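With one protein chain removed, the remaining protein chains of the complex are shown where they sit.
Up next is chain A:
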Amino acid sequence: ATCVSGGLPQPTNITFISINMQNILRWNPPAELQGAEVTYTVQYFIYGQKKWLSKPECRNINRTYCDLSVETSDYEHQYYAKVKAMWETNCSRWAETTRFYPFLETQIGPPEVALTTGEKSISITLTAPEKWKRNPEDSTVFMQQIYPNLKYNVSVYNTKSKRMWSQSITNHTLVLSWLEPSTLYCVQVEAFIPGPPRLIQPSHKQCVSTLEDQASALKVR
C-alpha cells in the first residue's frame, strides 16, 4: 500500500536478538505512537548481494518482532534488516540494523548440567546447548558441532567455607574430588567460545550435598 513516507517517526532500538542461532528481529514502536494501531513491515538483506528481500509473514504486522532465523541461517553470511511503521496513510522511513553476523554474534545458551554426588566428590555431566531447529522433528545439532572450540566455564561454590573456584573444560564430564563430606556445594556452568565478546547465559545454579563420611558414620555406631 502506498503511504506518505516520513510522515511517521521511525521504529527505534531495532536489533537482532540471537540465541543458539535463533535470530529474532526486535524493535520498539515509534516514540509518540504507543498504543496507536500501528503496523510494521520488515525486510532483510544479505551483505554482498543486490536486493532487499521481504518476509511475507512479517508484512503489515502489529507485533514488534519478526523471526528471521530461516532467512539468516547461513553461517558464511552477514545480514541487515530494516523495519518501517505504518498508520493510516502515513508511514515512517526505514529503520535499519547494523551489520549482523550470526556466526559471531549469536549468544550461546547454557548447557544442561547433571550432578551426581559421592562422599568427597561430585561428578558433573554436561550436555551442549542445541542449535535452534526449523522444525521440531529436524535432527538435533549441538552448538559444539558448529563451534569446535566451544569451552565450558564451571564455577563451584562451597557454602560452608564460602570458597568459590572455577575451571575451564572442553569435554563434557568433570569430577570434583577431595571435597568435604556432608557439605553443600553449588555449581553453575556457562558455555563460551574464544573470539569476539559475546553475551553469555549461565546455567541455573544447582546445589547438592556431598554424602556423609562413611568412616565417621561407622565409628558412631
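Note that a residue touches a chain if its C-beta (ideal position, glycine included) is under 8 Å from a C-beta of that chain, and two chains touch if they have at least 3 such contacts; residues count from 1.
To be clear about the criterion, contacts and distances are computed from a predicted model.
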| item | value |
| --- | --- |
| Options "Coatomer subunit zeta", "small monomeric GTPase", "Pyruvate dehydrogenase E1 component subunit alpha" or "Interleukin family protein": UniProt name of the undisplayed chain | "Interleukin family protein" |
| Selected from A:60, A:89, A:127 or A:149 as touching the chain missing from the view | A:149 |
| Absent-chain contact - pick from A:28, A:49 or A:89 | A:49 |
| Residue, one of A:65, A:87, A:103 or A:157, that touches the chain absent here | A:103 |
| Absent-chain interface as seen on chain A, which is shown | 45, 47-50, 76-78, 80, 98-99, 101, 103-104, 148-149, 194-197 |
